[in-house]
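Before anything else, here's the structure in question.
Here the complex is missing a single protein chain, while all its other protein chains stay put.
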Amino acid sequence: MKTFWADLHVHTCLSPCGDDRMRPRAMVQQAKQKGLDLIAVCDHNASGNVEAVRQAGRGEGLAVIGGIEVTSEEEVHVLALFDEQQGLRDMQRLIDESLSGENNPDLFGEQLLCDERDAIVGQDTRLLIGATALRVEIVVDSIHHLGGLAIASHVDRESFSILSQLGFVPENLAIDAVEVSPRRSVAQVYAQRPELKAYPAVRSSDAHTLEQIGAVRTGFTAAAPSVRELHRALLGEGGRAVMN
Amino acid sequence: MILKDIQRELDADLLVGQDNLDLAIEMACGADLLSDVLAFAKSGALLLTGLTHPQVVRTTEIAEIKAVCFVRGKRPLPETLALAEEMGLPVLCTALPMYEACGRLYRLGLPGCSQAGEDR
Partner (left out) sequence: MNVSDLVQRAELAVKAGAGGLDAEVTGGYASDLLSAVMANAVEGNVWVTWHAHPNIVAVALLVKLSAIILVAGRQPEDETAEKAEQEGVPILVSSLPAFELVGRLHAMGVAGAT
């Protein structure tokens, strides 16, 4: 068992709001400088840069989890994290089937696809800022069905969080954890909304620029830097634990 | 104003509450963010919303909302309707967008939550 320091929510230049410099090598270097062992790449409704970041991380000893920040019909953001490439692909397919519209790069920002050496290899033309037609329970259940972990994004933010959109966490919503943004501590959020204590919490940067990577982090003690082990740490299984 | 007046003004379908057409409605609020409803809506209001999630109905219970009108032709999910029926919450459904629905009801004399009623 070992303690892994993780930033479980970083965007790349594929997100329309992600900085142009958020490219695989640069991100990996920044993460290593910040002392992270693990990052999860979660672009808005997209996963096209996951493999490039993973490959860039491989040479540097940085574990990279593949994820997507899914926008539900209610405009709730949910992180979907997967160990298996197949799970991520299937989740992406589900999103693609229920997301419409085309991006306008001048207004929303470019959606750049990169290789592991930071070269641009294409653009994603879909309206990634848009909402899927999937209600939030379907998003969460699909993530679980495909073997992933579902974390409610930035629950303390007043836009696009489960609390802003739906007032409180629906009782049948099976999220695995809540994410707290850098602007609050987990203790503050738990104190403000005691009902959230029913869920384990992680604290992530939601980085859109290089400087933001690792601004806050979550440590977990487990056997490996994987989604499965993170899940067990969130549940406190077999001596595993999460630290914020 | 009673529920029936609102139904007529918005040319709305009454999905739940046939027995409640005479229900007095004293004010209204319009929101798609349920956090906003919990923070600002007052007891006894009509809620106009474009969200169709069952959480809308659960929120009305906490905020003591008297009736809900789904706008812009959004049909509530079956689960949402079932919950509303169970709770006896009248449900309307109009093809009008939020803006036009609010505008018409205000013009008809229905006040908003900052103008009328008691604090919860």
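The letters A and B name the chains in turn, as written, and every chain counts its residues from 1.
In the analysis below, a contact is a pair of C-beta atoms (placed from the backbone, for glycine too) under 8 Å apart; a residue touches a chain by one contact, two chains touch by 3 or more.
Owing to the predicted nature of the structure, the values given are computational and were not obtained by experimental measurement.
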Open item on the list: For a quick check of understanding: of B:M1, B:L15, B:C29 or B:L81, which residue touches the chain that isn't displayed?
Closed with: B:C29
Open item on the list: What does the interface between subunit A and the hidden chain look like in terms of residue numbers?
Closed with: 17, 74-75, 101, 104, 107-108, 127, 129-131, 158-160
Open item on the list: For subunit B, which positions touch the chain that isn't shown here?
Closed with: 28-33, 36, 40, 48, 50-51, 72, 96-107, 111-115
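Everything below uses one rule, namely that only the chains that are shown with their structure count from here on.
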Task: Distance between the centres, which are taken as Cα means, of subunit B and subunit A, whole angstrom - done: 35
Open item on the list: If we count contacts the way the header does, which residues on subunit B are in touch with subunit A in the complex?
Closed with: 33-35, 37-38, 51, 53-55, 58-59, 62, 77
Open item on the list: Per the contact definition, I'd like the list of subunit A residues that touch subunit B in the complex.
Closed with: 73-74, 135-136, 158, 163-168, 170
